[in-house]
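A single protein chain has been removed from this complex, and every other one stays in its place.
Showing subunit A:
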Amino acid sequence: MNTKYLAKSSLLAAVYVVLTIVLGDFSYGPVQFRIAEALVLLPLVEPSAIMGVTVGCIIANIFGGYGPIDIFGGSAVTLLAAYLTSKMPNKILGAIPPIALNGLIVSIWVSKFSGLPYLLVAANIALGEFFAAGVLGILLVSVYSKYIKTSR
């Protein structure tokens, strides 16, 4: 891991947290719609975003205050999703890991804690993830390769 990668990941993590804070009325808890999750598609075009979103997720979850399970578990799921996304051939397929993994795995402990039916929680989280990662994320990746990459 070289210094450049480390610095880029750190700043991307900061962007993730800032977006979670600024736009975050519904960023935490069982009914999640975290706009910052759009960043989980960035590993498609920017490798340092894998660690970036993971670290961002850890910090956002520390601020969130739902405790160690969210901090360690939620971030591990994000890491896995970001890694799988980076291996996907295109944007549409890239949106599948975050939607599926967050929907299927995060809902395990959320439904366990709340006693709500697993499928209900899973559908809910997957839907939020679909709008954030699916809609906004794909938009972000197209914009990224078009403007941001060329500006540097």
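Methods note: contacts are C-beta pairs under 8 Å (C-beta built on N, C-alpha and C of every residue); 3 or more make two chains touch, one makes a residue touch a chain; residues count from 1.
In this section, contacts and distances are computed from a predicted model.
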What does the UniProt entry say the missing chain is called, choosing from "Cytochrome c biogenesis protein ResB", "Energy-coupling factor transporter transmembrane protein EcfT", "Glycine cleavage system H protein" or "Sarcosine oxidase subunit alpha family protein"? "Energy-coupling factor transporter transmembrane protein EcfT"
Among A:13, A:44, A:95 or A:126, residue touching the chain not depicted: A:13
Hidden partner sits against subunit A at residues 1, 3-4, 6-15, 17-18, 21-22, 28-31, 35, 51-52, 55-56, 58-59, 62-71, 113-117, 131, 135-136, 139-140, 143-144, 147-148, 151-152
